[in-house]
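Quick one: the structure is below, and I'll ask about it shortly.
Note that one protein chain is taken out, while the other chains of the complex remain in position.
Now for chain A:
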Amino acid sequence: MLTLGLFVVISFVVSLAALAALIWAISSDQFSFSQRQARIIFEPDEEGQLDDPTISPRNGRSTHGNIEPTKFDLLRSSIDASTARPVSVLIGSAVLWLVIGSAFGLIASLKLHLPDWLDTQAWLTFGRVRTLHLTLVIYGWLSMAGIGIAMWVTPRIFQAPLQSPTLAIWGTIFWNIGLVAGVIAIACGWSDGEEWLEIPWQIDGLLAIGGALCAVPLIRTAFTRNVEHIYVSGWYYLAALCWFPALFVIANIPGIFVGAEQATVNWWFAHNVLGLWLTPLGLGAAYYFIPKIIGKPVYSYALSLLGFWALALFYSQVGIHHLIGGPVPTWVVTLSIVQSVMMFVPVIAVAINQHVVVARNMWAFRASIPLRFISLGAIMYTAASFEGSLEALRSVNTVTHFTQFTVGHAHLGAYGFTSFVFFGCLYYMLPRITGRDWPLPSLIAAHFWLVVGGFSIYFVALTIGGWLQGEAMLDATRPFSASVILLKPFLEGRSVGGALMTLGHLLFAANVIAMFARGRHPASAEGSVA
């Protein structure tokens, strides 16, 4: 008992001490670097211009005329040329998996209120379709889009061309092979049987190799960087590259963890995939593109520090709140609950840093659809994190556990936050990568409104329905079937929302395909020689 109590104290107190030290260091200016260093990468009169390549002179919304290229533009061109090919391959794969993954999600959603539909083939049964959806959107769409965006942004903030881009292409190929093999295995009924870890561990090696091959070029680029100060996006990206391999490999080692231990490791991994992989990928992107598009900096370096380090200190143990009431030691669960609630600290820091700059420049929010995507995504990060901290409390978890409420919450994070941010980033990046305008610009707004409308229906339906479901399940005077029956209209609403979202993804994919089909602009390809 003393040992366990001691462990609780040490684990939490170390985090608190680190947080206190961080706050002291920030307030007493220990992280001092000159403002000139921070601003080294732009010229004095460059601030305050909307930068949105989806607005072209063709539709008459251009906010700036032709400007002579500066030496910074030439440097950017050579950096962008080095990343163009690997990033294109990553994004192309990601968009393909987004479309397929959404289709499986829609099928799974429909099956919940049309249970007799598509029930003759084993691989089309709910258990597999739902798992295929999760695997495809997490490891296909979100991971590859996130890596692609990181690979495009990181060389820019390091002001150095991407090193060994061919490795990254091989990494993408390995990752895709691993994903396809894993998806086929799951469809055939072969899986590790743990949520988020369904891909058989025998296949996971391919994903690990692919991820490593993508990480090496970025780490090498970090070593050759031409700036002294690393911008906050770089912290998140480099940290995610360290965290994810550790999580993925440890959780997949076969035969070490059994029973309740295995469940503990399972949820430690599953939640950390969100917090220590998708979250840094999404936040890194938001931190770069929000100020980039608006042309104004984020609020404060001190808040960047607080947000990043508090995430690093508190996130790693929050996953066990999924096992509240489960057969694991109470102190493990309580520690996880406390750490989950402590996540308010980094989330508030990030929220102030990102939302203030948008709130002060609402003209840009109205003018730029990429910014709308990214900024809405950042707002939903704040919302999903607050909701997650509250859901970890035992009193709330009693109602929401084992209900559709949790599903709504998961989509607020993985879709509302990361997918929205990534959509906006890709709308910004692809014109830069190909040197061409979006071929079907009217579809961009249609995509935006379809996914905003669809996701609103989706989230509201599951949140209300899930809560009512939880209340019904807790009420012993109502039969279990009551909790199922009351849910049906909400599940149908979810399918409507999901269909709108999937339709939006198809428009997005059509735009991306049309763009890639035209190839890179000759003038842009020329830049790679320079």
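Throughout what follows, a contact is a pair of C-beta atoms (placed from the backbone, for glycine too) under 8 Å apart; a residue touches a chain by one contact, two chains touch by 3 or more; residues count from 1.
Keep in mind that, in the parts below, contacts and distances are computed from a predicted model.
The chain that is not shown carries the UniProt protein name "Cytochrome c domain-containing protein", picked from "Dipeptide transport system ATP-binding protein", "Ion-translocating oxidoreductase complex subunit B", "ABC transporter permease" or "Cytochrome c domain-containing protein". From the options A:Leu96, A:Val345, A:Val358 or A:Ala414, the residue with contact to the unseen chain in the full assembly is A:Val345.
Screening A:Tyr287, A:Phe422 or A:Phe516 against the full complex identifies A:Tyr287 as the residue touching the chain left out. Only one of the listed residues, A:Thr120, A:Ser395 or A:Thr477, touches the absent chain: A:Thr477.
Across A:Leu162, A:Cys214 or A:Val232, the single residue that touches the chain missing here is A:Val232.
In the full complex, chain A contacts the hidden chain through residues 1, 4-5, 8-9, 12, 16, 19, 23, 26-27, 35, 38-39, 41-42, 46-49, 51, 53, 56-58, 64, 66-67, 69, 72-73, 76-77, 156-157, 231-233, 287-288, 290-292, 295, 297-304, 306, 310, 330-331, 334-335, 337-339, 341-342, 344-345, 348-349, 352, 431-432, 435-437, 474-479, 521, 523-524.
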